[in-house]
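In this view, the complex is presented without one of its protein chains, the others remaining in place.
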Amino acid sequence: MSLTDEQKEEIKNQRSNSLPSKRAISPGMEETLFLVHEILDHGFIRVIDYMGNDASIVQAARVSYGEGTKKSRDDKGLIRYLMRHWHSTPFEMCEIKFHIKLPVFVARQWIRHRTANVNEYSARYSILDKEFYIPEPQNLASQSSVNNQGRGEILEEEEASKVIETLKNDSIRCYDNYEEMLSQNNKKGLARELARMNLPMNIYTQWYWKTDLHNLFNFLRLRNDKHAQYEIRVYAEKICQITKSWVPLAYGAFEEYQLGNQHLSASGVLALRRVLRGENVTQENSAMGKREWIEFCQIIGKES
Amino acid sequence: MSLTDEQKEEIKNQRSNSLPSKRAISPGMEETLFLVHEILDHGFIRVIDYMGNDASIVQAARVSYGEGTKKSRDDKGLIRYLMRHWHSTPFEMCEIKFHIKLPVFVARQWIRHRTANVNEYSARYSILDKEFYIPEPQNLASQSSVNNQGRGEILEEEEASKVIETLKNDSIRCYDNYEEMLSQNNKKGLARELARMNLPMNIYTQWYWKTDLHNLFNFLRLRNDKHAQYEIRVYAEKICQITKSWVPLAYGAFEEYQLGNQHLSASGVLALRRVLRGENVTQENSAMGKREWIEFCQIIGKES
Amino acid sequence: MSLTDEQKEEIKNQRSNSLPSKRAISPGMEETLFLVHEILDHGFIRVIDYMGNDASIVQAARVSYGEGTKKSRDDKGLIRYLMRHWHSTPFEMCEIKFHIKLPVFVARQWIRHRTANVNEYSARYSILDKEFYIPEPQNLASQSSVNNQGRGEILEEEEASKVIETLKNDSIRCYDNYEEMLSQNNKKGLARELARMNLPMNIYTQWYWKTDLHNLFNFLRLRNDKHAQYEIRVYAEKICQITKSWVPLAYGAFEEYQLGNQHLSASGVLALRRVLRGENVTQENSAMGKREWIEFCQIIGKES
Partner (left out) sequence: MSLTDEQKEEIKNQRSNSLPSKRAISPGMEETLFLVHEILDHGFIRVIDYMGNDASIVQAARVSYGEGTKKSRDDKGLIRYLMRHWHSTPFEMCEIKFHIKLPVFVARQWIRHRTANVNEYSARYSILDKEFYIPEPQNLASQSSVNNQGRGEILEEEEASKVIETLKNDSIRCYDNYEEMLSQNNKKGLARELARMNLPMNIYTQWYWKTDLHNLFNFLRLRNDKHAQYEIRVYAEKICQITKSWVPLAYGAFEEYQLGNQHLSASGVLALRRVLRGENVTQENSAMGKREWIEFCQIIGKES
């Protein structure tokens, strides 16, 4: 990824511009504010603004006149209680705004999270930059043979090279033709809103994306997950780090109860109790389907 | 309204606690942050936190690396353009959080605005304070004879006194019985979640309410309106003042295009053009209903 | 609850009026359509309309031209898979609309579910009926001593009688004064939007409430739960029955994975594996808090 000198200058100005404010502050967040965190080959994520901190969650849960509880130990207990018992509204009282650069096919997954505010760079209004996502060879995987929407083994060197070659060539050709269609060398030049349709979905776009902490956790639970596509998961992983520095107590509760937790179905609970009573429980006598049984065995650390 | 000394102390602490931050700041908002603005007899509204300022709207509309346009004159033009053409997403990039104390019957109207985050003081968990809204005589109006959901003339002194007496007596009696049912003088004491059902809807509740600027404008357009009930309109009016000090350019555009504007229906446009051509336009030959015709005449400043 | 003869007639008309339609149909739902299911002393719930059935979920998940899979066995497997893996969007493709009569304090909890469409009977426009929720003695519980927002033991007979007496008297007195304030015997009569503030929160209101199946399940998971207040839980229980007759496969999956399931926190998973390895796991060496430990023991069927 390469920022122009002007962009670097603007970011530097933002970071150097500090003013006194009475608002709730997060020291971890102030550190990272405006900084560009590079993702993939040309993408990035950076925090533009935030509202609230761990104490704000407590304050809202208590509808306080002041700052919530006095002791951070009590804050931690209350935040974990709220997270464990699905009391989601206090987490909605924190808000974060990102500036994100990402490939269009990733943006198309991302936008499905509807409870967020978005302003995307307009390809009706502006000309997009010539930047495309070309995966690293180690991220070029074959179709999974067991999961219809997942990846299997890494491609071998020769096949990977060919794929990369193809992606590069098609990106460049499509972009050059996009530019050519827009140009006005003695011609009218095609409208931008039309020319953009020639661009492939690995081109980068950018947007401002703003959401509250509860909905951010929903996003992270689904996207920082082994079933999520690698190219969105790397964004989610970085947001996890950022969120941890912003609201460490809430993030700790999220890790404990939502990222690292496990669900047992009604049948799974019954099967577990039978296992604990020493019974010989098998898929056949458990009322679980084949895949569920495998997942159940993984949870309890048993061979399936 | 009477805050306890402890509450006053907490608010004072919040206001004196200023820290450097890199975030976008609104000088007008910093002035008002945490301050209690009294509304009705025991209600209030105060800002707990905010995100963004006028420049943030421009910055999001441009998906900028830096702070948006260089000149505030350009900011004003762009913000007015966005407002005029229903480009609402940049306004969603500003967020505000209030602490509000309000009568339950007002809260029941307010909550209908769904695109907001709310934490209400829990009457399952806590005992409500003995505070009820008792209108001033000049706000005791009779049922309107023309508008089925509005107010007409002010009650006369004697009738008003009697109404106030009734409201006071019933409030006090219901509250005393609420307390009595909760009490445990040699008894078990009724659960709070049950006892609360004896309270009348003029009792005060409180909540934290957070929304974005676009949805705040929707709220203000509907509630700072002559058809809105007086008891919610006074809150909306105060929020208008606060919003003006927060984002003066956006608020100016809102006043121009949403608060002070007028709609002409398809028939209204045709009628107007006929008027301008000097034709004699009447309700009968205008294709408008009776009420629409009256509204149309008001817009163009003509007797109906 | 007592419907007027006119209301009974209207409902009878609705139920007798059957027309051919090409839309997806649910036989179970057609049976219950428009029928009044009584809840509490004056409340009810009835289905006014619905969209979709189990096959619609499959059809949307597959973005089908026709009706989804051919065999209902495959439908069941797919629906369970979607539910287990949080693929919530296909469930959003079914929609239901209720007409509900409920006490105001219940309505205030209910409305917190924001992703729904609501039209409430307007007390600005109309005069409310004289109907109040007065609990049965067996539902009059004391404040819980362990759960700050729950109920404990049932009140004893004498105390219960007194509570019921109080609730009745205050309801009647407040309502009579409401009517008196509205009346116009040689007076102006107070506006309805003001007079309503004298009514207690056990008065009944009504609304049309419409939501999609995914958000309905969210509502049911939270409200058909032992921690939910009894007075809203009885509505949720009835809706569970109705939903089962509407979309039996989706409801079955909901029971298996959301109503009857259990969550293990990250610490809970570790503790469980240690238990299964035969280790002596206690609260102290489990990294769980006291309450979490009790919940953990309940899940695995162990004494805490």
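The letters A, B and C name the chains in turn, as written, and every chain counts its residues from 1.
Here, a contact is a pair of C-beta atoms (placed from the backbone, for glycine too) under 8 Å apart; a residue touches a chain by one contact, two chains touch by 3 or more.
Keep in mind it's a predicted model, so treat the numbers as computed, not measured.
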item: Listed residues C:93, C:106 or C:264, member touching the removed chain; value: C:93
item: Positions on subunit C contacted by the hidden chain, ascending; value: 3, 6-7, 9-11, 13-15, 17-25, 30, 33-34, 48-52, 56, 59-61, 63-67, 89-90, 92-93, 95, 97, 99, 117-121, 206-208, 210, 212
item: Positions on subunit A contacted by the hidden chain, ascending; value: 103-105, 108, 111-112, 114-115, 118, 122, 124-125, 133, 135, 140-144, 148-153, 155-156, 159, 163, 166-167, 170, 173-174, 177, 180-182, 187-194, 196-202, 229
item: Where the missing chain touches subunit B, by residue; value: 77, 80-81, 84-86, 89, 112, 222, 227, 255-257, 259-269, 272-273, 275-276, 289, 291-292, 299-302
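The criterion applied here is as follows: only the chains that are shown with their structure count from here on.
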item: Centre-to-centre distance between subunit B and subunit A (centres being mean Cα positions), rounded to whole Å; value: 35
item: Averaged-CA centre spacing for the pair subunit C and subunit B, given as whole angstrom; value: 30
item: Per-residue multi-chain contacts in subunit B, two or more chains; value: 118
